[in-house]
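Apart from one protein chain that is not included, each protein chain of the complex appears where it belongs.
Letters are used for the chains, namely A, B, C and D, taken in the order the chains are written, and counting of residues starts over at 1 for each.
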Amino acid sequence: MSIQSIWLVPALPLIGFLINGLFRNSLSKSLTGIIGSGTILLSFVVSLLIFGQVRQPGFQGEVVTLFDFITVGKLSIPFAFQVDQLSTLFLLIITGVGFLIHLYSTSYMHEEAAPHFARYFAYLNLFVFSMLLLVLGANFIILFIGWEGVGLCSYLLIGYWFKNLDYGNAAKKAFIMNRIGDLGFLIAIFLMIRQFGSVEFGEVFAHASSAKVGVLTAITMLLFVGATGKSAQIPLYTWLPDAMAGPTPVSALIHAATMVTAGIYMIARSHVLYDLTPVTQSVVAVIGLLTALLAATIALKQNDIKKVLAYSTVSQLGYMFLGLGVGAYTGAVFHVMTHAFFKALLFLGAGSVIHAMGGEQDMRRMGGLRKWMPVTNLTFLVGCVAIAGIPPFSGFFSKDEILAAAYAKNPVYYGVGLFTALLTAFYMFRLYATTFSGGFRGTQDQEHHLHESPSAITIPLIVLAILATVAGFLGIPEAIAPDAHVLGKYLAPVIGGEAHGGVEVSKGTELGLMALAAVLALVVSVWAWVRFKSRPDLAEPTGFGKVLANKWYVDELYNAVIVKPLDLLAQLLVFIEKNIIDGIVNGVGRLVQYGSRQLRLLQSGQVGGYVLLMVVGILVLFLVELFVKK
Amino acid sequence: MGITQVLFWFLSILALLSAILVVISKNPVHSVLWLIMVFVAISGHYILLDAQFLAIVNLIVYAGAIMVLFLFVFMLMNLNAETEPQKNRWLKIAGVVAGGALLLVLVAALKKADLKLQVAEMNRGDIGLIHTLGVTLFKDYVVPFEISSVLFLSAMVGVVVIGKKE
Amino acid sequence: MIPVLLIVIPLVTGLVGFLIKNEGNARGWSLLSSIVTLIVALWGLSLAKTSPLLAANVEWLPDLGSRFAVGLDGLSKILVLLTAVCFPLIFIATWRDQYKKAWNFYALMLLSQAGLIGVFVATDALLFYFFWELALIPVYFLCSQWGGERRIQATFKFFIYTFVGSLLMLVGIIWLYWQTADHSFSMESFYALRTKLSGADQTWVFWLLFVAFAIKMPIWPLHTWQPETYEQSPTATTMVLSAIMVKMGLFGVIRWLVPVVPVGSWAWGDTVSGACIIGMVYASLVAIKQDDLKRLIAYSSIAHVGLMCLAIFATTESGLQGVMIQLFNHGINILGMWIVVDLIERQFGTRKISELGGLAQKAPALAILLVVVALANVALPLTNAFVGEFLLFSGVFTSTATQYSVVFTVVAALTIILGAVYTLNMIQRVFYGNTNSLTEKGVDIKMNEKLVLGAIVVLIIVIGVYPKPVLAMTKETTDFLLSKMNYKL
Amino acid sequence: MPINYYIFLAVALFCIGVAGVLTRRNAIIIFMCIELMLNAVNLLLVAFSKMHYHALSATAPHAGIDGQLFVFFIMVVAAAEVSVGLAVIVMMYRNTHSIDVNFLNRLKH
Partner (left out) sequence: MNSILLSAIWGIVMMFSGVFTQNKTIIRYTAIVGLVALLAGNCADMIGYHVAIDVHKMLNYDEFGMLGNAIAFVSTLLLVLVSGRDMERVGHNLAEYFALIFFVLCGVAIVTSFNTLLMLFLGIEIISIPLYILTGSDKRNLKSNEAALKYFLMGSFSTGLMLLGIALLYGASQNGTFFIDDLWTGGPAVATRPMFMAGLLLLLVSMGFKVSAAPFHFWTPDVYDGAPTVFTSFMATIVKVSIFIGFVRLFEDGFGESRDRWQIFVAIITAATLFIGNITAVFQQSVKRMLAYSSIAQAGFMLLALLALNAVSRQGMLLYAAVYGVATIGIFAVLIRMKDYTFEGFNGLAKKQPVLAATLTIFLLSLAGIPLTGGFFAKYYMLAAVVESGHFMWLVIFAVLCAAVSVYYYFRVIQAMYFKDGEGSTETEPGVGFKGMLVVLAAVVVVLGVWPQVLLGLLAKFPYTW
């Protein structure tokens, strides 16, 4: 298949969106499902075909221009797609995982009425379309279009059950927080326009080295602000856990596998700029690390199954930023990929659980589910192992690559990163043990309903479980087997050789670190499993645990520092508007009226008074004549 | 000081005093009489200024006809006695002050005019004579003269309109 | 020829409209008229720019140096197109609105259309002023006659407010007229002034004109007439007011202010920009607190227009192009918003956000269409407003007219966020959640309304995806105007 | 006599008239004060007439005559005005039995 037909990839989901959206009232649910999933599948197939071409050695990135989007003066922004190794990889992840989630959704959402079902699939298709646009864009504007598009779809999907106002609020929060980030992105684009006169990747990257470091730092920092919004990093991460209000497949698709990785993609894409700005790199690394740690600590004390996964997502995203910050772009992308698999798996598994529990999300009311849901149990366990970083599951490899690079940059990074990884292992197995082990703690009614999910749900689980298990082998580190890093080699034309920030660690150290991480992860996992299997964490947290359970009170902080003052300001402005600005305007009117009332008193009706005033007038004129110089 | 000057001063003072009395007399009939006195004094000035025709006309028309008309009206209304209740003293004071101030500013404005050398010549010239005036009036001023008849016509019509009983 | 037709058709049909003493017929007649106008406008747009049909110039007041000179250039075209497109849409969308003595209503609407088109096509300053006022009069009557409870005071305030501005503008125009070499009101003579007038003169005469435009747009702090008027006007008139009339102010600045007194504009650019930016943030914040849908949209409009004005004073190509395209986009988008408001008000008899809720259940089609329009209102990519706002912001950011371009952009860009806040709030509180006693009887929109909103949505998307034809239409005019605007002493 | 004397005399008479108009409330007396003002002007005009005669008679034998003729016209007009004015006052009196201008305040503000 020709590279030129790349437009099919986003076009197919768009068609799916249009059909499902416009004819949602007349389509049957099965047809909707077929259209929704089928278009993504087709898209995946096309992506595979394209991938077939791209993976040929020596393939250089190609730009496929569809039409002129905006042309003003010297600034020309074509609607063009960038086809290269990086974007193709993402295409595969998005369409592949996307398809699985669509498939899963046909079953998971089956209880919805047909129009809403169709609406759901339309949104999902639109989301895939936006995400594809994001990764395919050959310039920052197209990227930005997809960027905002996924934000929108996230908004629509989180608020899918629009009757519930809390969900609506969560959706709104997601959109607005994303917008804050987008603003940074947008300003970065303007800076690029001013600096380079272009927003095309090729142009910008080619001239990057000639720009002043200050400007580049500003651009990269602003881009990173955008990334913090989209990828839920400090300080804009709070929307992501709230976004769990959406249907679970949405959480899987958007808030785990794809959308939130947009920030990683974008920074990886513009790594040329980041390589030139060490300051930003450090910031990215530190923010990533802090986010990873913060989210991990919060996840320790969450009881909502999806919330744990959400914070784990934030934490993992922090990892990826750490990778980006230390220059391990391949590692970051690698982690994106593996994370896509196991996090989608975990979310879908959680969805399966929730489905079986009749909508219950609180782990404290679960327990011992493996008895009823063997497939879910097993696949979920695979996911947990993978995310915990236990070899040879995929998470181990990708996480290790990042940690190794972090160590090379700064051992402190490594230390914190490792600690976070252990926390991850801990809370994941806490989750697993509480949910699947021990005895059932829910109601009779719920117990009665417990059942393994249908195949439309389990098949994606199985597929993802397999992927989560084996994907790690795409990126076997140099230390273990030279030249076995398939992914690294594949991405090399775009990202360049594996740049560990210039500092290479010795093979021995790397192996040592690897072993340390693996062993510790294993120990922590087992410990957590054993601990929570018998004594699930049911009590209300106290002390520091309460702080964690309440997410470090960050939401409250934001509320007090930003939302409330803004609200007060708005109220103040309303007051000013009414009383001062409009007050002045009305005051002028009233003044005229008042003046009128007073002035007409001059008209006393008495001739004597009139003549007197006339004489006074004459006097004034004469006095002016006498005393005022002209 | 020649006789002319003496007469000038006498007439001037007479005019001013009479004028003031016109204003301050409580009895309207007295006001009328003092006004006639002013007119007589002014006519005297006219004679001093060799404006004999105007002096005569002034006496006949003003002091004679017009003031008599005023007197008639007073008689008609039976208002020969004091009829103004003294209210609104402030307006009165303001009136006097305003009048005085007007005098002041007018004098101030006109004093700046350097007219020391200009004199109103007396005892010479024939322009005040009825002959000279008549010739000019019916030659150069015939148009305004005729036009003033329109004024009289309209005054006549007006008085008829106003005075006619309905 | 075509501009004359564009004025004459609504004018004559409007006058005739007074005589059709039948509601249905009057409605049909006005729709017909507006469609004919649209066709003529499209015909005009399709002609090559050299076509003699695009201009007319006849003797009008030789003693005053004023001619009946009209013409269609890129700027006029886009605004004429907006006017011509909006009116049929308004008529169809409000088809079911009931008016007392509807024939008068429709006739006045057409007259206002004539005035508006006149403003946009006039190439003679006096003629421009003439139409400027003419457009106002029918609107005044429309608002006062068919508006809400406090319509009389509100529209009166509106009228006097804008009238003050217009009169100051008139003084400015007269002054400029006496400065022209040939004592003429023609655009060419006015444009020639920029090299003739001293910097000091330009600096003060700038304000005479700008105040009028600022009131019309409106620019903070001269905006307070707007929410009140929008609130009190009948919705069809509000549509005209906000979709088209506010563009008069922007148009005025682009055509009659900055190119005429560029030095004055440069001198005051920062001041004006500051006001625009304060207004944008301010209006956005105030909008958050509004409970009346009309007021909310009114404040949102203030924010949007402030951005456009800001971009004009940036005097960059992308900024100006952005203004040009945004003139159209904003008109279309806000029209869509008003239509939704009108539908809601007609059905539930209220515009109070707090009294509504859960409409999405009852009127899914309306909800979806509204969401698209609202997204355009917050300038989401692939909607038309994104193209506009992107160009506007990038124009401001890359401006060399001010040394504060970065600050301006950043502060102004806050409205991107705030805009999302109030728009989404509105959607949520009106459409999401559960129905209440008032809204549970709601029904979805009818075919004609779907058609209109659908058309608007199509326009939003098409221009959002493929803005090139529109940009191409205005490019030459933009370059021309920029060459005048960028004059320095 | 120096013209200044006449000017000041006339202005003084005029201002006395003005003061009368301002202070008195009897309509007829007000009217009389106005007549006083007119006469002051007449005097002034005659004085100016002789002043111009003095200055210009060498070249124009009838210089200054215009002033005296103007006085004539003023008298004519004054006479007409008096007739009308008195008619109005009488009409007023017939209706209200008062000629106090202070009672004239049905029309105000």
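In this text, contacts are C-beta pairs under 8 Å (C-beta built on N, C-alpha and C of every residue); 3 or more make two chains touch, one makes a residue touch a chain.
All values reported here derive from a predicted model rather than from experimental measurement.
The hidden chain, counted over the whole complex, makes contact with A, B, C, D.
Shown as candidates are C:Val16, C:Leu31, C:Ile137 or C:Ala267; the residue that touches the absent chain is C:Ile137. Across B:Ile13, B:Ile60, B:Leu76 or B:Leu110, the single residue that touches the chain missing here is B:Leu110. Set against the missing chain, the residues C:Met1, C:Val16 or C:Val164 yield one that touches it, C:Val164. When the omitted chain is restored, the residue from D:Met1, D:Ile16 or D:Val41 that touches it is D:Val41.
Residue-level contact of subunit A with the missing chain is found at 592-593, 595-597, 599-600, 602-603, 605, 607, 609-611, 613-614, 616-618, 620-622, 624-625, 628, 630. Touching residues on subunit C toward the chain that is not drawn are 60-64, 129-131, 133-134, 137, 141, 144-145, 151-152, 156, 159-160, 163-164, 167-168, 170-171, 174-175, 177-178, 208. Remark: the residues of subunit B touching the chain excluded from display are 106, 109-115, 140-141, 143-144, 147-148, 150-151, 153-155, 157-162, 164, 166.
The rule we apply is simple: only the chains that are shown with their structure count from here on.
Chain centres here are Cα averages; for subunit C and subunit D they lie 65 Å apart. The geometric centre of subunit A is 37 Å away from that of subunit C, both derived from CA atoms. Averaged C-alpha coordinates put the centre of subunit B at 70 Å from the centre of subunit C. Among the residues of subunit B, those in touch with two or more other chains are 91, 94-95, 98-99, 102, 106.
Subunit A has residues 606, 608, 612, 615 in contact with two or more other chains.
For subunit A in complex with subunit C, the touching residues are 21, 67-73, 75, 79, 115, 141, 144-145, 147-149, 152, 155, 159, 162-165, 168-169, 171-172, 175-176, 179-180, 182-183, 186-187, 189-191, 193-194, 566-567, 569-571, 573-574, 577, 581-582, 585-586, 589.
Subunit C meets subunit A in the complex at residues 157, 160-161, 220-221, 223-225, 282, 285-286, 288-289, 317-318, 321-322, 358, 360-361, 364, 368, 375, 380-382, 386-387, 390-391, 393-394, 397-398, 409-410, 413-414, 416-417, 420-421, 424-425, 428, 431-434, 465-468, 471, 475.
Looking at the complex, you find that subunit B touches subunit A at residues 91, 94-95, 98-99, 101-102, 105-106, 108-109.
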